[in-house]
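Below you will find the structure I want to go over with you.
Apart from one protein chain that is not included, each protein chain of the complex appears where it belongs.
This part shows subunit A:
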């Protein structure tokens, strides 16, 4: 059966459908095919019928052309549908089967949403993916390839979750696909693949990892290098990588050298510390290495850098100070972040075991620093702070004494260090005498800094979260006169934290601090009310109720619940009445609180205070 002829005719018919049957009359190209059709028709009748149908198209009038063309097309289509080829010429090859042991038992309604998450972009997919993984939807053979492809996701959190899921959910089963997919010249997705392969295949992946480290793209190099810190046999490769042109690669190499911890590795880190190019990169690796020998050398280096600084002038001075600063930073623990003073809240100081082992030597160099004449100056601010932080972390008596002697007049920041040191060394009364006078000019920078430090200390002392508005400073640790100093300095937050017993001045201050715009939603107002309760101000419940009446709240806030729960039982009916008012947003929450208060057993009420609150909170959750 001459299918090609029919396919040729099909092409012409298609052309006419596009151009319009109105133009079909006498079409030359169809006419050309007629003789062949008729010839074949001699042996196969269907060709005759097709030839007749084509004739009809050629000779149709404009009005009939559409019908005739459709007839031809229908006949042709029917015939061609019976001529579909099913054999393919060529060599047969078997399909490689990886024998992954996963079922295909997920129903459509659960599987499709997961596959959609993995194949589309858009918001909200992270949470949906997390839920799907938690439900085990990914444990289906059909999800495996798409999960592995999803390592290339642009949203890093999704990609990380995918990596984690592949590791824990599929394990070795994913290896064949990962190996097939990985491209050593790829980007972050392929870097994740490499890490997964290394994690899952262990030593079997060595040649791939080495290939990536030496010949891969930057992302692949970094990933490969990060896995090489386990075995000494890769030392020379790591040393080589630590001299690569790209900074990120050198950083990765330093990190791994730190894990390796061999002599040659530590020497390289020391060398890096002394070069202005790699100084910054070497700091964290040195901390991680935690080697007392290395730290010892760095301490000696610091002493030299100090001398260099004192001797030099101009540009050299600037370089020396940077060098000295880097050396000091090495003495802190891993993960330490000493940023700009203005962002104190982002500061994180960790201690280093190596430095602690060498605490005398550390003290010695810091002592030299801080007592060298004229060293403490605006240009050396950073270094001095770092040194002070070191002393603070190490918390030795001699270190604290040295801190106390910091010249406050040279920098406001020293107030904080001095105060913390003094807090450790002095008695509460001594501490008060030494520092309270600063608060007498409450608007001065010094006073503000002092209040700031005290707030931090108090917050560090209390165990609970910042959100709890009822926390207080530990009364035993502080002189009782502080609170009046705070009142005079209008430091409302501290007043609330230091209010333990009845006091007319304090009460007056607190009640007047509850301004016109007081609200149970404002943290400071919550604190004031807790403090008033604590010192026994009898009108506190009425104050709280007044604020409740003023507007609606979301009553499932711990602080608000507690403030209400502290009211005497006589308030319970008034609370129920309030819940019925129209502007209350969630009356059932308010009623629940009233119910819990009412249901409290007598013994608990007698104890009152924290145990009553715990009982009520339990009931409400």
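The criterion applied here is as follows: a contact is a pair of C-beta atoms (placed from the backbone, for glycine too) under 8 Å apart; a residue touches a chain by one contact, two chains touch by 3 or more; residues count from 1.
Here is the rule we go by: contacts and distances are computed from a predicted model.
Visitor: What is the missing chain called in its UniProt entry, if the choices are "Phosphoribosylformylglycinamidine synthase subunit PurQ", "Sulfite reductase (NADPH) hemoprotein beta-component", "SWIM zinc finger family protein" or "Sugar ABC transporter permease"?
Guide: Of the names offered in "Phosphoribosylformylglycinamidine synthase subunit PurQ", "Sulfite reductase (NADPH) hemoprotein beta-component", "SWIM zinc finger family protein" or "Sugar ABC transporter permease", the absent chain's UniProt record gives "SWIM zinc finger family protein".
Visitor: Out of A:98, A:460 or A:476, which residue would touch the omitted chain in the full complex?
Guide: Of the candidates A:98, A:460 or A:476, A:98 is in touch with the missing chain.
Visitor: Using the touch rule from the top, list residues of subunit A that touch the missing partner.
Guide: Considering the whole complex, subunit A reaches the absent chain at 3, 7, 13-14, 16-23, 62, 65-67, 69-70, 73-74, 77-100, 102-113, 115-116, 118-119, 131, 135, 141-146, 176-177.
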